[in-house]
Each structure stands twice: as C-alpha cells, then as structure tokens.
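Note that one protein chain of the assembly has been removed; the remaining protein chains are unaltered in position.
Naming follows writing order (A, B and C), and every chain is counted from residue 1.
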Amino acid sequence: MVDLSVDIAGLTLKNPVMPASGTFSEELAEVFDIECLGAHVTKTITRGFRDGNPTPRVCEVGGSMLNSIGIPSKGVAAFLEKVVPFYRDYETPLVVSISGNTADEFAALCAEVSVEGVAAIEVNISCPNIEEDGKAFAIRPSSTYEVMRKLRRATRLPLWAKLTPNTGETPEVARAAEEGGADALVVANTLLAMAIDIRTRRPKLGNLMGGLSGPSLKPIALRMAYQCAKATGIPVIGCGGIATAEDVVEFLIAGATAVQVGTATFINPTAMLTIIADLERYLEREGIASVRDLIGTVIDGEQKAGVVFMEAAP
Amino acid sequence: MVDLSVDIAGLTLKNPVMPASGTFSEELAEVFDIECLGAHVTKTITRGFRDGNPTPRVCEVGGSMLNSIGIPSKGVAAFLEKVVPFYRDYETPLVVSISGNTADEFAALCAEVSVEGVAAIEVNISCPNIEEDGKAFAIRPSSTYEVMRKLRRATRLPLWAKLTPNTGETPEVARAAEEGGADALVVANTLLAMAIDIRTRRPKLGNLMGGLSGPSLKPIALRMAYQCAKATGIPVIGCGGIATAEDVVEFLIAGATAVQVGTATFINPTAMLTIIADLERYLEREGIASVRDLIGTVIDGEQKAGVVFMEAAP
Amino acid sequence: MLTQNPPMASGRPQPTVFERDLAVRANQPVNGEYMRLVVEAPPEMLARCRAGQFFHLLCPSAGTDQPYLRRPMSIYGFYPQEGTLHFLYKVAGAGTRALFHLAPGDRLNVLGPLGRGFHIAEDWQRLVLLARGVGLATLAPLALEAHRLGRHLTAICSARRPDLLMSVDYFRHLGADVITVTDAEGTSDVAHLESLLEGLIAGAGVDAFYTCGSNRLLALLQRMGKRHGIPGQIALEQQMACGLGMCHCCVRPFRKDGATVQLRVCREGPVFDMQEAMPW
Partner (left out) sequence: MLTQNPPMASGRPQPTVFERDLAVRANQPVNGEYMRLVVEAPPEMLARCRAGQFFHLLCPSAGTDQPYLRRPMSIYGFYPQEGTLHFLYKVAGAGTRALFHLAPGDRLNVLGPLGRGFHIAEDWQRLVLLARGVGLATLAPLALEAHRLGRHLTAICSARRPDLLMSVDYFRHLGADVITVTDAEGTSDVAHLESLLEGLIAGAGVDAFYTCGSNRLLALLQRMGKRHGIPGQIALEQQMACGLGMCHCCVRPFRKDGATVQLRVCREGPVFDMQEAMPW
C-alpha cells in the first residue's frame, strides 16, 4: 500500500490529482464517481453575471487547443445557491476559483465565497486588472502583491494564487504572491496565443486571441513549477498539459506538491481516474512508499536558478 | 507568374522565407543551393569566445524541442574572417545575428560587424542583460529601448530586433524597440521551458532549462507577430514553429512581412525549399499576384488589441 | 421524456455517460458524400440512447491528420438487440478524414450518449421533419422513435441532386410518408417548401415540426409555426471541447422570456425549442 496523500497548506488531499478550473463541473460526476479526486476545483466565477466571449470559443492547434471562453458567470448568488451545495455531498475538499476586475471587487467576492463547504479559494489572478492597463494582476510582481494583500484580508480560508505564464518574471511574481499572503501557488493558467483560418482569413477564435492549453504547454508550466518551488516556501500545484501519471511524476520531481489536470479531461473524461490508478501502480513498482517522497527530488546539481535562467535565455 | 518578393525596411528579399538564427549555417549548402532563400541569417555571435552550455543541449518534448545551446561563439574576428566571406559568393542578402552581455559590448560588436557583405544586423535582445538582473533585454520595454538606442548609434545598417516570448508586455516591448531605432522586428525567439527524465530525475538538458521551439511555439509566435504588427509601423518577421507554406500564409495574414524557419529545418533540411515552392503554388492557385497582398489581411473586425487582450487573458 | 438522467435526488449523481473503446463493425459509403459507421456497443450504453442525442468521438490519427479534440456525431441509429450504434458522417476535415480510415475490427473511443434528444409530446400525433444533408443523420432516429410511439411522420428530405438523397428507404420502411425535394429539380427552395407545408397543414394537419441547423429552414418553420401555432424542435451544431457541459465553449444564443440567453449545445441541446432558436 502506497500513500498518495499530500498536504497543501494544512489541507490534506487523498491524492495529488485534481481538476483545473474551467475544465471540470458537476457534470463530470455523470462519467465517474468524482469522490476519487484529490479536490474539486470549480470554474472561475465573478461577482456579477457575465456572458463570456463570442463563439467560436475553442479551436485546436497542432495537438493542443486554444480557448477564449472568457469566464461566463451566473454571479456569486447563483453559485452559492446551486453549486456549493452540490459538492457538500462529497468528502473531497471543494476549492472555489474566483476572479475580479479590480482588487476590491476581487476581495469582496473572496469574502462572499468564504462559506461552509469551501475548503480553499483559488484566486485566478491571471485575469486582467482593469484599474491598471488591463494586464493580468500576475504579470507583474507589484500588482500581484497588492491584490494578494487585499484578498488575504478578505478570508481566513487557504488562498491558492493561480499564476499566468504570460510574464517574464515568474520567480518574482511567485515571491510577491507569497509575501502578499498566498498559501499555495497554482502554476499555471493558459498562455496567450492565436490561430488564423487561412481560407477565411478570420481568427479561429471569435475573440481573436485565446489561451493555449494541453501538451504544448507542459514544458513551460513545468519550468514555472520548478521556478516557483525554488523561489518560495509554499506548496506549488502544477498545471499545464498533464495527461499521464508520468507527467504527474515529472511535476512532483520538479517541486510541485500536487497537480491539476485540464484539457486532458476533454480528450479523455476519465483521464484523472486513470492517472490516479497509474500513479499508485508507478509508486508500487518503483518501491516508493509515499508520493510525497517524489516532491522536489530533481537532481539539479545545486545550480542557481538565476544563473541558469540567464544562460538558458537564448 | 506570382511575385514572392518583399521589402524589409529598404532591403528587398526575393521571397519572404529565410532561416532562423542558430538553425542555419554554411553546412546547409551541402544539402541544397541556399541561393534560393530570401536571406541568410547567421547563428548569433558574441564578441569574445564562448564555449556554450553543458550537454545534453537538446531534447524533444511532445512533437517539439528544447535547446540550451547557449551561444557558443568563436568570437567576432573568426566570424569576419571565415563566415562573412563564405556568403559573399551569394546574391542573397546576409543578415548577421549578434548578442552581448551589456548594452555597450553589444553596440561595439554591432559596429564591428557592420562590414561589406552584411546587409542587415539582427540583434538578439532575447539574451540576458547582465548589468540588470540577468533578464533578457527584451523582457522589459525600458531595457529594450536603452539597448536599441546604443545599437542604433553603432551602425547605419538596418537593425532587426529579435524579441523574446518570455514577457507579458509584447506590444510595449515592440514599441520600445521601434522607438529605440529598430527597422524591423523578428518575432520570436524560444520560450523558456524544462523537461525532466523521471527515471534519472535529472533535467533532460544539461543546463536545466532551455528554449522551446517547433510546432508548440507557433500559436504563441503568431499572436506576438499580430501584436507587433498592430503595435508598430515597422515590418515584422514571424518566427516560431513554421514548417509549411500554410504556416507562412498564416503569419503573413496576421501581419508579418516575412518569416524565419528554424526547427523545421532539423526535421526536414529541405523544408525551406519546399515551403518556397509551395508558397508560389498557393499564390497561383488562389490567384494572388503578390505575396505582399497577404500581409496583414486578417479580418479582425476592428477589435482593439488592448480590449481583446484583456478579455482573452483567462 | 427523452432527456438524460438528472442527478439523483439522493445526492451524488450516478454515472450515466460512458467512455468506451468500441469495435468497428462496418464503415461504408452510403452515397458519394456520406459514410455510415457501425460500432459494437454495450447494452448499458445503448439502453440510454435517445433520438437526437450525440456521441463525442475520439478520432484516431491518420498520417498527418492528427485530430486532438473529440468530434461530436449524432446518433444515426441504435439497436440494442444487435448491439450496435450507427453514425452517418460526411468527410469534412482532419477528424472525419481519420474516421474514414477505420476498418472493421479497429477500435474507436466514444463518449456518450450526450445531450438532450428530441421530445415528442403525448398529443403530437402528426409529425413533420424537414432536413437536408447531414441533418438527416440527426433526424433519422426520430423516425424510429415516432414509429415506436405509433405517431405519423412525414419526412421531407432535401438534397442537391436526387442521387444524394439519403435515408429515404429507411424512413419509408418505418412507415413514414416521404417527400423528396432537390435543387436539381428546383423543388427545394423556400417558396416551394412553404406551399408544400401549407398543403400538409391544410390536409391531415401537423402537430410538430422537427428540423436541423439551416438558417433558411429555421426561418421558414419559425414563421409557419407562429402562423399556425405549431410547436417545433431544432437540432443545432457548435464547436465542442468537453461535450459534457463543463467548458461552455458550445453556447448559442436563444430567446427566452424576452431576453437573450446563452445555452450549451452539448447540454441544454443539441435539440432546442424552435421558436427560441435564433438565426446566426
């Protein structure tokens, strides 16, 4: 018997595999018993109603996908009334993902969703900050720190900060999130990308641009997970292109404590189920007693991440 | 007869297809007659001798690759003596790629390679600026502007600024490069990424991290090419994952004036040859008289890039 | 009600959607444009299938065609006795090109049944379906269901040319009246269809219309439905990622109580109320 449980800032997960926000909902329970997951993570909600972006909202690009769903939301009231109760029937901890256009609106929502049945709040700071220049909070350390301070004051629940890959300052942003009060980091959201239909000369997404997710994102998210684990002392939850138990092991070795699976669930709705079973078998086969024994075990020869970054930048 | 020629800041290229720096050298002339290319672009050189990074320097990641070659260089003297003369036997314009650790060293090299036989200088500002925090010049608008000012003063040759995808501020960096004196933008270099061998728990690259190139980069580079074309008035040279004539057409429609082909040449050394022939056939089939008629013809419904960016960021 | 099982009152929903690797039994051309794919499906899956629902197919890779997302396909037929599930498809792009290469014995991963199928109210005795092309695939199982429930069906099948008409024998075999219209014969235009439908309404009468995603036909049936107070349903398409209702990529706008709402084709659809649907 191997031990799959991990601890994220005081919250024990029975295994390190959970869905990524926006790629999971109550409907997946019609495919398999979602009690088996390490956590339940909801689609990002906003305080008020939002329609989302024009269609087409997804397209595929060479073995991965772009999306510009745009956070349609029924608003917080509908969420508290319909969604939170659904998950009360499960033991699995519920993680609620939220977002806001301004730091204050974000913080207000954070307080509102700090209700019974919610185990942690994932703050999607990869969304645009309309008070500044419309760049996502998590593009810069300063805006990351400021929004995290306000969010921290709004709740006593664990705060997971979800970072964006659309930045050149991942370690700095990670440290800013930690200093601002994040209990864990989710690394990472989608990467801004684009595709054009050359026949019609129209963008393949109704919104012109969208976020890249799936296998293409994996080596980028893995690098970020490594950087964040080195740069901070809080747990890192890896996310980006994870589709197999081997991918999970790679992220854990890089320094992640847990992982989120997104796009892979669209391709194989039972992907997380398979990953958890394969992860258990992997540990048994390798004679590893606990999944925690993998975390951060990358043999990186004591190279300083700073130096490495410099030399790697081509 | 269709017209494949394009103009990059006063330099006429017989077609818009050229190699990406570091994925091309004199040796390719042993596979096909490289006179057919739109330009010859050399591997980035530095002033002094550099050994490059530890091996392994490449690995593959799901249908794309990582590299951490690290700009080994024989230094500028050897370059001027051996490499530049080789290309004098060709009509095709020679573009020399350079890099430096500090803005002044960079500018000095820029002056040194401004010799006869060199048609343009590509400045690889995606390399680390050791005077600041080791981040690449092109991660921030301010450092981009400063290095471009110095480079501009160092030569009268056209300056092509090569940008990095490792930033959240592509439009701002593009504008800074233009204001600093760039005549064209090359978009983009590789994206910082990582892979770990789960058996050995060692990074797959000797340097821990490296740059992602190949198909996975395409939607990201295309987005950047679009952003840069919208943000500036100078020609954009698209680069990232281009492997077919359709890819070229997609970049041209997005706003690029020409393209560079990198990793695809490793997979098929004759890729550029095929692309040029296919591009010509494509234009004939579609009844398009000049490849220039494709540039920037994306139907983007007058959406403001700023707004779009905001809504797209997930 | 031909809808998917709602979450059980007791709390946690029970699995009702299946992801399975199924064996291909046949994959053959129906005419110059369409292929019929038959796969062997387990009883629990077939037991849940309803007319108008769809499956989400994980198309294999075939050469340079490497489809990534699943592709939605209507149920063309489901036969619990034979243990088979049928799809009718047109080769369009990478995914359907890859489907084309499937041979008997190959395996295909399918997810389903998904979405809400057609509704045939108790008092709808005389049904009219109007469809063209791939739409006939979606509407075909409605004929089976109508037959099972003992309702009368008139199937108006439209195509470019007579030789591209499909499912005609299938509909006749199930006791439907079949009317064929084609572009080649000049019988498929809106004016002709309108007089044809007026004839049916004036004759034995029509209780409900069923159709598939064409703006032209939708507008016609909405107009006639309003004029004569005849309800109807339409099956719509949209790009899909998850197929389950999780990702919200497959929305379309609908008129509901005066407002425009975005509904998921994979979840609230693919079959919608005809009057609520909006032209696109």
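FYI, a residue touches a chain if its C-beta (ideal position, glycine included) is under 8 Å from a C-beta of that chain, and two chains touch if they have at least 3 such contacts.
A quick note: this is a predicted structure, and the numbers were derived from the prediction, not measured.
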(request) Identify the visible chains that the left-out chain touches across the whole complex. (result) B
(request) Using the touch definition up top, pick the residue from B:M65, B:C127 or B:L279 that touches the left-out chain. (result) B:M65
(request) Looking beyond the chains shown, say which of B:D33, B:D104 or B:E284 touches the absent one. (result) B:D33
(request) Give the residue, chosen from B:N101, B:N189 or B:T265, that touches the chain omitted from the document. (result) B:T265
(request) Could I get the residues of subunit B that touch the absent chain, sorted low to high? (result) 22-33, 35, 43, 51-52, 55-60, 62-65, 67, 69, 72, 86, 89-90, 214, 265-270
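Just so we're on the same page, only the chains that are shown with their structure count from here on.
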(request) Starting at subunit A, figure out the least number of steps needed to reach subunit B through touching chains. (result) 1
(request) Indicate, using Cα centroids, the chain positioned nearest the centre of all protein chains shown. (result) A
(request) List the centre-to-centre spacing of subunit A and subunit C in whole Å, with centres computed as mean CA coordinates. (result) 36
(request) Could you tell me the distance, in whole angstrom, between the mean C-alpha positions of subunit B and subunit C? (result) 48
(message) Using the touch definition from the top, which residues of subunit A touch two or more other chains?
(response) 22, 62-64, 67, 69
(message) If a residue has to touch 2 or more other chains to count, which residues of subunit C qualify?
(response) none
